[in-house]
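Every protein chain except one is present and positioned as in the full complex.
In order of appearance the chains are A, B and C, and numbering begins at 1 in each one.
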Amino acid sequence: MVLTLAINYKAYPTAYGPKALEIAKAADEIASKYLNDVEIIVIPPATEISSISQALEFAKVFAQHIDPFSDGAHTGYITVGMIKDAGATGVMINHSEHRLRIDEIEVILGKAKEAGLRTLVCANTPKVAASISVLDPEAIAIEPPELIGTGIPVSKAKPEVITNSLIKIREVNNKVKVLTGAGITKGEDVEAAIKLGTEGVLIASAVMKHPNPKQKILELAEALHKSIK
Amino acid sequence: MVLTLAINYKAYPTAYGPKALEIAKAADEIASKYLNDVEIIVIPPATEISSISQALEFAKVFAQHIDPFSDGAHTGYITVGMIKDAGATGVMINHSEHRLRIDEIEVILGKAKEAGLRTLVCANTPKVAASISVLDPEAIAIEPPELIGTGIPVSKAKPEVITNSLIKIREVNNKVKVLTGAGITKGEDVEAAIKLGTEGVLIASAVMKHPNPKQKILELAEALHKSIK
Amino acid sequence: MVLTLAINYKAYPTAYGPKALEIAKAADEIASKYLNDVEIIVIPPATEISSISQALEFAKVFAQHIDPFSDGAHTGYITVGMIKDAGATGVMINHSEHRLRIDEIEVILGKAKEAGLRTLVCANTPKVAASISVLDPEAIAIEPPELIGTGIPVSKAKPEVITNSLIKIREVNNKVKVLTGAGITKGEDVEAAIKLGTEGVLIASAVMKHPNPKQKILELAEALHKSIK
Partner (left out) sequence: MVLTLAINYKAYPTAYGPKALEIAKAADEIASKYLNDVEIIVIPPATEISSISQALEFAKVFAQHIDPFSDGAHTGYITVGMIKDAGATGVMINHSEHRLRIDEIEVILGKAKEAGLRTLVCANTPKVAASISVLDPEAIAIEPPELIGTGIPVSKAKPEVITNSLIKIREVNNKVKVLTGAGITKGEDVEAAIKLGTEGVLIASAVMKHPNPKQKILELAEALHKSIK
């Protein structure tokens, strides 16, 4: 069993430039220690995918979003082909800051799978999570939007959102991986998320706004590692 | 068992003014003949809901769309409260010409049910239909967008879209009513749709652009009536 | 010279049903008193246009929004034809709660003028106001979004937004009528708006949330009337 630590760079000031690369390299080093049981995914802006992908060996790179288009006359949009060529091995979509239409989610998942890319779809509620799981992404991250960026961990403040999501998701899909998101900042929040039955966490500000991102990634990865035993 | 004939007025020139009312009254008269087995729903623009609702006794009135907002500071948006007060007894959402985000569909369905309104959600593919059915609307209409307005009935041109939709929907929801849409123009198309296992049809141009809408509504309603036996 | 009192119903609970009609009738009665120098425009939701239009003789009815489409296959959208048929004599667009693309504003203004409808476009900043005035609407309402619904009148809190808007607008268009919006609640706010050089006000919550809307409309209309002398 491999648990997931997914780090959404968002558009924070640390999401691009030297700091973005430094955080990715830290994630890579820590990923190399836990190869058997913890997977680390960094999710940088589109502009950073190529340079970060080239620098990493163990951590994976996902895009933060792609648009539901094939290659063609689509000025300013990001396609599956672009992110794959830049080195991404997967894509996250439908984050609460960037929600999509249901038909777009189906199209993007289809294009991503066809291109051999992995897929992570965010959901804001248990019902939306179940609805999305019918479309068969590899993973779903449950993030109650009211807790995103607050430091109040969903795994403590609203554990029922996670457990209800798991119940509803499993009624319609028994293999999609489920991650806990929103407000996760400490090792203990991670452990709580795993105890609730999810297989990893999606975090953002806890790492991206931390004075020492490497130390924070290590804390979270270790918490995942410990949770397995 | 009651089969459904839902007539989407869209924004056709006949969708407002005297013609719109005339079509609604025709639907009402025909609805009065088949009360036991065929339900007729007219779906006019927001501006016509109140005048049409006042004129009808047997046919039902649904809105073509509502926005995911409660009453408040939302200039130019249509809320559940507005359409209910105007006389609508239900709402259709997510038509291929007006698609919604997955989280918006959940919110709108919640608000509509809370207000005692009936719900019909359109879906462009079998997977999207199944995904939406997890959110528990009263009814789903399957409309492959490439056939909408063509006069090529989905029930003949792509029957597998309907049968696949039914299979996928029933895996996750065994009570949502399923309608066939897109390209339905004749009584025989209606009969084919019912034979495939759906419980009604969603039509638009076949009635709204017909020189004699009453005659066309009668033909379609009779076909539904005959299909029951 | 005729000054304008435009009342945006938004989607407040009073924006539909008996209360909406009562407010419109009060506006109508007050409009009948000031026919020579104050014009009152009520701007209800799409569902209310027909019933309110039928009840009014002196006040005008505008729609809160229309979509950039001609009649046709546009489910759930509101066209020029619909609102005109329902009795509106004009349309407000681009309110801060419902902003539009620049190309959509051009298309809507073109369709509205072609249909003989009057046009009022909202702008959130002086530069946007000037930019829109190049497209030649009949009127522009300046509404700094941070003051909307606050009761803090722009005419007092940020008079420079209004004066700067007028300067920038007049550089490119010397006939568009300019209204002051956002935070206007009292007669004195109205007088300040007229002293700054605008020719009317756009209000919403001050009337729609008032326990006695008629009294409030009267206060605002009188303030406009007084400002003329």
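Assume contacts are C-beta pairs under 8 Å (C-beta built on N, C-alpha and C of every residue); 3 or more make two chains touch, one makes a residue touch a chain.
Predicted model, so just to flag it, every value in this text is computed and none were measured.
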Problem set entry | Which displayed chains the unshown chain touches | A, C
For this session: Based on the whole complex, identify which of C:Ile41, C:Ile83, C:Leu100 or C:Ala192 touches the chain you can't see.
Result: C:Leu100
Seminar exercise, completed: Out of A:Ala27, A:Ala59, A:Ala86 or A:Ala223, the sole contact with the unshown chain comes from A:Ala86
Exercise. For subunit C, which residues reach the chain that was dropped from this view?
Worked result: 94, 99-103, 105-106, 124-125, 127-128, 130-132, 134-135, 168, 171-172
Problem set entry | Residues in subunit A touching the chain absent from view | 8, 10-13, 15-17, 45-51, 63-65, 69, 71-79, 81-83, 85-86, 92-93, 95-98, 148-149, 204-205
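We take it that only the chains that are shown with their structure count from here on.
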Problem set entry | Chain with minimal offset from the mean of all protein Cα atoms | B
Exercise. Taking each chain's centre as the mean of its CA atoms, which one is farthest from the centre of subunit B?
Worked result: A
Exercise. Rounded to the nearest whole Å, what is the centre-to-centre distance of subunit A and subunit C, using the mean of the C-alpha atoms as each centre?
Worked result: 45
Exercise. What parts of subunit A, by residue number, touch at least two of the other chains?
Worked result: none
